[in-house]
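Apart from one protein chain that is not included, each protein chain of the complex appears where it belongs.
Coming up: subunit A.
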C-alpha cells in the first residue's frame, strides 16, 4: 500500500505545555482517517506541524516517499485548517486563481470545483460578503483545485448551522466515495463514525489508539433485555459464561458480552430457563461510547 504521510515520535511543546507527545502514525492511500480527540488534545497542532506552519520540537514526519520537500509535497495536498482564510477583497474566483498560482496548477479546474461546492453563481462576489458556510465551501473548493492526493480537514463543520453541516458532510462523503484519501480532524464522533474507516485518537497530545474503526469497535456488543421477572433474569445473566457484566437502567438490563452471541440464542436460552422476555435488542457500542471508554481508561491510569 502506498504511504502518504508518516509521522514518527512527533513532539511539540509550547513552553511548559506539551501539546503533542511522542505521536506516531501513518496514513495510507485510499483510506478515510479520523483524527479524534477533545478540544485541546493536539489535533490542530499536529496538522499544523505536518502542514509547515507550526515548528516541531522533536521527532519527524515525511510526505509521500520522503524525498520531496514539505512545501513541494503540500502542492499535492488540499488542506483547510480551522477558519477559511482568504483575501476578503478578492472575489471567489480571484482567490482560487491565486491558489492555482501557488500550487502551480492551471486555472481550468476553477469552474468545476466552484460548481461542485455550489458557489459558481457567486463566483464574482467578494469573499467578505460570504456567509460562514459559503466561506467553508470555498475553502473546500480551494483545497480540491489540484485534485489532491489527500484532503485534510480540521473541524470543517465547526460553527455552521445544521444545513451547513449537512452540506459539508455530503460533500465529504462525495469526495471520499471518489477515492480521495481524507484526514478529518474532529471532536464530533458521529461525524467521524459516518465517514471514516480508520481513526487516530488523541488525548492531551498522547496517541491512545490508532487503527481501523471496526477494530476499535471489536467488542462483541451488548444486549438490552426486559422480562416479567427481572430478578430471575438478572441472576440468570450473571451466571451466563458469555456475559461479562450486567447493569440495570430504567427497568432495562444491559448485559455486556465477552463472547459472541446472537439474539436468537439468547432468547432460546432464556426460554429454556423459564424466563419469558418482553424486550430483547442486541446492540454494538457506538464510537462515542468506545471513545469515552478509551479516554476514561487513560484517566484512571
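To be clear about the criterion, a contact is a pair of C-beta atoms (placed from the backbone, for glycine too) under 8 Å apart; a residue touches a chain by one contact, two chains touch by 3 or more; residues count from 1.
Keep this in mind: contacts and distances are computed from a predicted model.
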- Hidden chain of the complex, named as in its UniProt record, picked from "ABC transporter permease", "Multidrug efflux pump subunit AcrA (Membrane-fusion protein)", "TAT-variant-translocated molybdopterin oxidoreductase" or "Glycosyltransferase family 2 protein": "ABC transporter permease"
- Note on the structure: By the document's definition of touch, the residue of A:97, A:187 or A:234 touching the omitted chain is A:97
- Query: In terms of residues, what is the contact footprint of the unshown chain on subunit A?
  - Reply: 14, 48, 51-55, 69, 71-75, 77, 79, 81, 83, 85-90, 94, 97-99, 101-104, 142
